[in-house]
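Here the structure is laid out as structure tokens; the discussion comes afterwards.
The other protein chains are all here in position, but one chain of the complex has been omitted.
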Amino acid sequence: MSSGTGWSRFVERHPVPVFTFPSVVVVAVLMAFPVLYTLYMSVHSWFASSLTSPAFVGLANFRRAFLDDERFRNALWLTVYFTALATVLQLVLGVALALLLNRPFRGKGLVRSIFLLPMVATPVAIALVWMMMYNPTLGVMNYLVGLVGLGPYNWVSNAAIVVPALAVVDTWEWTPLITLITLAGLATLPLEPYESALIDGASAAQMFWRITLPLLRPTIIVALLFRAIDCLKTFDIIYVMTQGGPGFASETLNVYTFQVGLFYFHIGYASSLLVILFALVLGVSLVLIKVRRGSW
Amino acid sequence: MQVLRRLSILSIVMALALVSPALAQPFNWQQAKGTQLRVLLNKHPWQAAIEPHLKEFEALTGITLVAEVYPEDQFRAKVLVELTSGSSSIDVFMSMPAQEGLKYMRAGWLQPVDEFLKNPALTAPDYHWNDFLEKTREAMVVEGKLVGPPIQVENTSLMYRKDVFQKYNVKVPTTLDELEAAAKALNGKAMTDDGQPGFGIVARGKRAAATSQFAAYLHAMGSTWIGPNREPMFNNEEGVKALEFYGRMLRTYGPPGSENNHWYEASSIFSQGKAAMYTDANSLFPVIEDAQKSKVVGKVGYALFPRGPKGQYGSTVASWGLAMPKSSKNQKAAWLFMQWATAKEQVLAVQSEKGVLGARESVWKDPKGLTKVPADLRESLTVGSKVGTPLWNPPVVAVAECRDAIGAAIVTSIQGGDVKAAANKAAADVKRIMAETEKK
Partner (left out) sequence: MSGASSWRQDRVSTRTYVLLVALLIPFLFPLGWMLLSSLKTQVQNTAYPPVWIFTPTLGNYREVFQKNPFFTFTMNSLVVAAGSTGLALLLGLPGAYAIARFKRTGIALAILTARMAPGIGYLIPWFILFTKAKLIDTYAALILTHLIVALPLVLWVMIGFFEDVPGDLIEAARIDGCSHWAAFLRVALPLAKPGIVATGILSFIFSWNNFLFSLIIAGFKTRTLPIAVYSFLSYEEINWGGLTAAATIITLPVLVLALFVQKHIVRGLTMGALKG
């Protein structure tokens, strides 16, 4: 019965705040101090020390990043490059694989299980194994590409191909996610458009481009959103495999910020870089959310 | 009568003076009994060697030790986060003052230990501070204050395959020119167990990590990091020559992908027999002489780093040591640990058991201390530690940042790019970094 104590009546009238309160509070508390700390530090300059305090510098850190810091601009470009390359690769491969798997056959469950494995394997462990495989003199990757007459390559030791080599690792890890999401999406597609298209004599390719793809669009964009957020922030595999090298050829914004903060002790500047990175992720997310909701 | 009395009084006084040290108190190791010390250690052969002995310290002093071990990158990040937060509970940590000493000192994070060392109540009479090699003692002093005791010593040296040099009748290089000639002569020659060809030379190329080993080449060429006027000097004529030399050697006679090689990769290539020479820290010799993992056990010679065209020595002297945070609440106990860990008995133990290159002269003179160390290593270490320069890092506050800037030039050289431009850029970066971080 909905009579009773004042508390249960309160819950009855305001279910949303009560039910969501614990989650919101926990997230808010865990994030509040770091967010405030980072924002505060981003407008200060502080070379970590017990003897000096942070000095207020307004927007100087941000100005410096965009105007004076070549390494920052490099990091920004590499972040976008890596993200774009990895997400496009995963998307194309993932959707293609989904289309291929989208038919009944025996062992489908087994196949899906196998697909899951790259996604759930511990990234640090995976990064180390790939590092081993990519070794220019001892690694198995050079052996394999040698079998088809290519290589040998320096992979992650080569400034020109290190980002693609890293993107391959990310693609290996996450294409299965795209495939699984797409498969689920395909399962919900309606029959009628296809039936009418068949009657009109459309080819398989036409049906794919004109019916399947547009219908799948919202699903694909959400998958893209998740992957884009994660790729922009990728840290584990890059840090473990190259630490941003050779030279600075794979130093994405996240890796650069780690160096600036934890190895160079420039807490203020690192904080401003974090704000910029967050703004980038937020910006990309908003764009993708809008694309999904809007023009279609 | 008077004279006799005075003489007898004098002799009694003298007798008492001679006897009094024997009557003095034995050093009180138990004076901090009951304390708990938190000690942060970097994963290192010294740490591996001292760990089994830690309970001896606890028994001797009644102090409990909580020792935490982390791999180097994580170790440094952790120490920084703790010290920056101002809420650290670390009492002792492994430190290389040439790497972070100046920064930590100026940030007010280090407790100088001069007063502890001078205090007879806190330092055992047989500690013998001057037993430590002179350059290692110097290495532990930052801005006139002593950071702590050294725990080991190492040089950048030349490690080479004795068998390969013999087989192809090549002279072991003693100058940089001979080094290049030898690399050229041996590159591509069969040198592995199964007769496969190998590289002439292998060395680090990974940005900041390469800087410390490149230091030897830089100094052998006659240049150095910072000039007497506190301006970057490594982009002068000799410095650029050194950069070109280093890059050219690795590019032409070294393994592909050298620019991504830390010592893990470089030492692996050498110990698999795939390179004729390897310039790196001689403290790596346990890795190379590890019977279980190395294929070149017993075949390696350890020589002094080659001299430059004008006869300059390139050898560097580096030392890990122990440091005490200013925030430690157990400073007396911490000093007792630092002292014990570097006392003659312990240095002899780590050196004779695991081949850690200790910093005490007396241990080097003790035959027990030489059992695990190859004879030629001992010789080159002794000479190298006397003539070597402690400047394996630029003497600046923001060492990590400067090392990355200089490391970028090294990578460019290995890749065959414009070395002079890269060197000038690195110098400009270092100058800017120094200006930002060294205002007094």
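Just so it is clear, A and B label the chains in written order, and each chain counts residues from 1 on its own.
By definition in this document, contacts are C-beta pairs under 8 Å (C-beta built on N, C-alpha and C of every residue); 3 or more make two chains touch, one makes a residue touch a chain.
For clarity, every value in this text was computed on a predicted model and none was experimentally measured.
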Full-complex contact with the absent chain, from A:T87, A:N154, A:T219 or A:S250: A:T219
Listed residues A:R64, A:R112 or A:R217, member touching the removed chain: A:R112
Touch with the omitted chain, as defined above, among A:V43, A:A65, A:A165 or A:I267: A:I267
Sole contact to the chain not displayed, among A:V80, A:L128, A:V145 or A:I161: A:L128
For subunit B, the residues touching the chain missing from this view: 42-45, 66, 68-72, 74, 77-78, 81-82, 84-88, 264-265, 267-268, 271-272, 287, 290, 292-293, 295
Contact set of subunit A toward the excluded chain (per top definition): 1-2, 8, 11-12, 15-16, 18-24, 26-27, 30-31, 33-35, 37-38, 97, 100-106, 109, 111-118, 120-126, 128-130, 132-133, 137-138, 140, 143, 172, 175-177, 180-181, 183-191, 193-195, 198, 211-212, 219, 222-223, 225-226, 229, 233, 235-236, 240, 254, 257-258, 261-262, 267, 270-271, 274, 277-278, 281-282, 285, 289
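To be clear about the criterion, only the chains that are shown with their structure count from here on.
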Between subunit B and subunit A, distance of the C-alpha-averaged centres to the nearest whole Å: 41
Touch list for subunit B against partner subunit A, complex: 76-77, 80-81, 83-84, 86, 103, 106-109, 205-207, 255-261, 265, 269, 272, 274, 326-327, 398, 400-401, 404, 407-408, 411-412, 415, 436-437
Subunit A - residues contacting subunit B, complex: 47-52, 135-138, 152, 154-159, 242-243, 245-248, 259, 262-265, 267
